[in-house]
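Left out: one protein chain. Kept in place: all the others.
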Amino acid sequence: MSVNEALDQKTPTENLENWQPKILVFACNWCTYAGADLTGLSRLQYPATVRILRVPCSGRVNPQFVIKAFQKGVDAVLVCGCHPGDCHYTTGNYFTRRRFLLMRRLMEYIGMEPERLQASWVSAAEAQKFQQLITEVTEQIRALGPNRKLRDVQWEQWNN
Amino acid sequence: MFTVQESEIRDLLNVLNKEYKVFVPAKVGDESKFVPYEDNVEFCWDRNVLLSVKDKFFPQTEPLYKFKTKRQNLEIEPLAPKDEPVLLFGVRSCDLQALNCLDQVFLTKGFVDEFYRTKREQATIVALGCNEAEDTCFCTAMGVDPQKGHGADIQAHWLQGKFALEALTDKGQKIIDTLKSYLKEENLEVPETKGFQLQPDMDGVPEKLKGMFDSDLWTEVARKCLNCGACTYICPTCHCFDMSQDVRGEEGFKYRCWDSCMFEEYTLMAGGHNPRPTKKERVRNRFLHKLCYFPERYNMLLCTGCGRCLSVCPVNLHITSIIDKVKEAN
Amino acid sequence: MKRVGVFVCHCGTNISGTVDCAQVAEAAKDFPNVEYSIDYKYMCSEPGQEMIKKAIEEHKLNRIVVASCSPRMHEPTFQNCVERAGLNPYYVEMANIREHCSWVHPNEKEGATEKAIDLVRMAVAKAVRNQPLQKTTIPVTDRALVIGGGIAGIQAALDLANAGHVVDIVEREPSIGGKMAQIDKTFPTLDCSACILTPKMVDAAAHPNINLLTYSEIEKVDGFVGNFDVTIRQKARSIKMDVCTGCGICMEKCPVKVDSEFELGLAKRRAIYTPFPQAIPNKPVIDREHCTYFLRGKCGICSKLCPAGAVDYTQQDELLTRRYGAIIVATGFELFDYSVYGEYGYGKYPDVITGLQFERLINASGPTMGKLQRPSDKKEPKNIVIINCVGSRDEAKGKSYCSRTCCMYSAKHASLIRDKIKDSNVYVFYMDMRTPGKGYEEFYDRSREQYGTQYIRGRVSKIYPLNDKLIVRGEDTLLSQPVEVEADLVILATAMVAQPDADKLAQKIGIGYDKDNFYTEAHPKLAPVETHTQGVYLAGACQGPKDIPDSVAQASAAAAKACGLLSKPEILTEPIVTEVDEKTCAGCGTCLLICPYKAIDLKTLTERIAGEIVERKVATVNEGLCQGCGACTVACRSGSIYLKHYTDEQILAEVNALCL
Partner (left out) sequence: MGTMEQLTLQLRETAREILESKKAAAVIGWEMGTFWYSTAPAILTRPEETERLVWNEYCLNNLAKYLLDFQNTDEKVAIFARGCDYRGINRLIQDKQIDRDKVLIIGLSCPGMKDDKKARELGQNADIPLAKKCEECTYPDALAYDLWVGEPKEAAKPAKAEAKVFPEVESLEQMTADDKYENFAANYEKCLRCYACRNVCPACSCRECIFGNSSKEWSAKANNLSENMFFALTRALHVAGRCIQCGECERICPVNIPIMLLNKKIIQDIDHLFGPYDAGLDPEDKMPLGSFEFTDPEEFM
């Protein structure tokens, strides 16, 4: 399967008109997940393009999950956690920060659009910030269109 | 023998391309491999390609069937192999002998591998003689005639700026007939392949190896091995594979993929026991399989002297030096 | 065989108002391993939980997925329900289709339903891979730590001590008492603040189970519930506490005079001082920043004069580490710095004072022995203006919240002034009068009818000095006309804000705090005095503005919670901790560098490899210390250390399910 096949291949499952971006959010249980809950409690709206995956701490998010997600066809990944200093486990997010400072640059270096992997500190009280973040990322990804890079297309190839 | 000018080989290949999917040996970046013929292809006539034709018949990853489970019942949908007549132009004798080894494994002794068989039958092979050996070549020592490809339909030679074709089978003859307009009947003298630097003496080695299972030659030799899979994946005769599946929910594909006896997981048993725990056993197994077990089962060496493992091995663990050491061993 | 039951909750209409629950339940039917899928109005209700139990027996389910609200709210509920049905509680997975779905996508019904289906598919994929986990027990040290010696801290300590537990109170100031010690009278009963507080302070000091660590601060908090290793910095008092009799001679003779923090700058204190006469412990402290001996090495009068020879300049700060089972945070509040308000004079007019300063002026043991006088010229004020909501309910320059207590203590101040100075005029500028407590409205009526306070509904736009008066300009919105008062004294009812270093302490302990740095309770209704950090409880204004009755009530609640914890020799802990696969662990020690709790160590393993006896190092986890953050599992390249309930395989299953 040559490189340009990987590139110019339209997203096999959805055609582009009613395509909805699929964004995976890793949310740490103590801050961002609670912040997302508060966004709900305050009835603040944001697009239904986001799926939140709960992890105990942003320090639990392995950069390899991000690559796996892009392989499986996610359009963007958001890693969220407590503000440095607020981590329930005191140091978890300091390691997250180092890992994802490197990971974002590495992904951009191999050609992934920087908007597709973002990280952001959202505390349990920042409902507004969470809403704005999701709305903003969704707009960015809508502009970029579906992600085809790193995509595992073996399944589709073997199917037809 | 029919000849065609090297400059017209592209027209000849275009004709063949109409009827067959033609693959030719080409330089791609720093490597060389068989690629579908296109006009802008950069041919690689002067030496054998790095990646052999093995994966045209025994691909590194090949889906075998699709399955779907719903509660207890299971549906299996076999995948029909693509019927696509293929023509491999320019396969060297060592690779053809390697194919012959693969034929033994996949087609004989009551086990016929359908996937391999259909690809093999759909393939028409034009062998290409070697004028000059590379420093890593030692096919003659392994009983392979560099100028005569085993089981090819046409034997070609690259001489004096011309390609000489000679039909070996009637399928080959039919092809030559269709290309008559491009060919000129003339006989060229096929020189002897020169430039062999390595001449390992295989005489008596398989029998001697039978008694050398416990020799500490293997401990010595295996110390420097990295246990990577480079030699096995580059070797045209290595044919070990593993089964795995790509599952999505309750649907999936069962596929076959290359595996290497050099990997620890290759012989890892379910209970955690590993009959070949350290690299000494694995290195020993690789060379015994090639030079002793395979000949014992199929009376044919599983090494055709192509020399690829000599060029890729990071630590210079060469089968030729193993053969020499076995000869010397008491 | 994994048999999953999916239960989709309507939550009344909270979820079904947007998400088509029936469709979600229907779609879940053909997810892998799903045997039973139903939707119901209230899953967390009694009938709802009953339905789960019945379904488990009937369909022999061994995995449960509940699609409802946030797991942060009802995961324990459904885990207990499932446990009662004989299933391991960790076979439950929740899909948050309320806070994360129906409530945030009201106008995208179709999108929300599709998202709900995705979330359920993810939960099913994770549930299928969940392993049964058993809670383990850890020992509980029967000793409590109360941080903050105000009324809340004292009350909590007394309740704990009376329940038979040993308590340490750590108070930053030289004496316990907190803000309440500065107050004169308390509403709504107008009984004297000291008369309520000082007996409790004495009880606390005298109680055999209570140790007072005053003039001390929290340096470091390690460990976890039942086993908090707290390092406390006991600042050097320069006084030998056991020798000093508290006679006070040193305080009279000390030549240095400095603004007294306790008197809020309205009076001076000496370099060697006790903050207020009824201080407990009633032994002085040397303020090393202003004491001449420490600044220039001269003087030393206090040590010369001290009959007991209790003064000891050589004392140094001491670091004390103790293990506690529970921590109650009662660090109180601070007043809003009103200098941001130009209209009130940026804090430069001496006769514009805060409510607390007024408490000092009117207090019998205050700087003016209770005689109300203007700080500028010591004259008795006639016209007094009280301004409410200074800094509260003001998004622009102040705090967005209402500080709950100002209306009441302004009414109290008005009543006290009118009572003390019969011919005085007291004007209270207010936006809304908030009198929520028992007897509060009646107290406000009395201050208006009986004491004749004049309440003006409106904001003060400007205060400016005119010869010795303060002209207070505002607007009476009820009469919709401007108002101007020539005031002798202006009292600002400033907002209650969190302590300036509240966030630092929270980070030390590992508890959450909100945008105003008030500490976040686990849940406003379900767990108002607990925090998300097990074993740490909250009491008093540090959790949010509140008055004394609420603070005391909360203190007793926190004490009760702590008693619940300390009364047991050991407690069950979350089994979500890490484990090491010793076969693949290479003993490289990278995980040791990551673990904030020092829960991982290297041990020597002896085993036979290929016929040889071999010793090698592998990592080992102390399940008690591990809090389950999982940061080590990412640092482990071979995946030898994994976090139970959040293994790589489980998370990958969720990611894969997302994209089926």
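Note that the chains take the letters A, B and C in the order they are written out, and that residue 1 is the start of every chain.
Definition applied: a residue touches a chain if its C-beta (ideal position, glycine included) is under 8 Å from a C-beta of that chain, and two chains touch if they have at least 3 such contacts.
Since we're looking at a predicted model, the values are computed, not measured.
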In the full complex, displayed partners of the excluded chain: A, B, C
Of B:Q147, B:N227 or B:T267, the residue in touch with the unshown chain: B:N227
Residues of chain C (touch criterion as defined above) contacting the omitted chain: 583-590, 593-594, 602, 609, 612, 614, 616-617, 635, 637-639, 648-649, 652
Interface residues of chain B (partner: the chain not displayed): 29-31, 50-51, 60-61, 135, 197-198, 223-224, 226-230, 232-234, 242, 244, 246, 255, 257-260, 263-265, 310-312, 314-318, 320-321
For chain A, the residues touching the chain missing from this view: 1-4, 6-7, 63-64, 67-68, 71, 83-85, 91, 94-95, 97-106, 108-113, 119-121, 149-154
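Here is the rule we go by: only the chains that are shown with their structure count from here on.
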Centre-to-centre distance between chain B and chain A (centres being mean Cα positions), rounded to whole Å: 44
Separation of mean Cα positions, chain C and chain B [Å, integer]: 72
Multi-chain contact sites of chain C, meaning residues that touch two or more partners: 656
Sites on chain A at which at least two other chains make contact: none
Residue ranges of chain C in contact with chain A within the complex: 70-73, 96, 98-101, 103-108, 111-112, 114-115, 118-119, 122, 503, 506-507, 510, 512-515, 520, 532-533, 576, 594, 596-597, 627-631, 633-635, 643, 646, 648, 651-652, 654-656, 658-659
Contact footprint of chain A on chain B as seen in their complex: 61, 63, 66, 79, 246, 248, 253, 255
Chain A to chain C touching residues, read off their complex: 20, 22, 24, 29-31, 33-34, 36-41, 43-57, 59-63, 65, 68-69, 72-74, 85-92, 95-96, 99, 123-126, 131
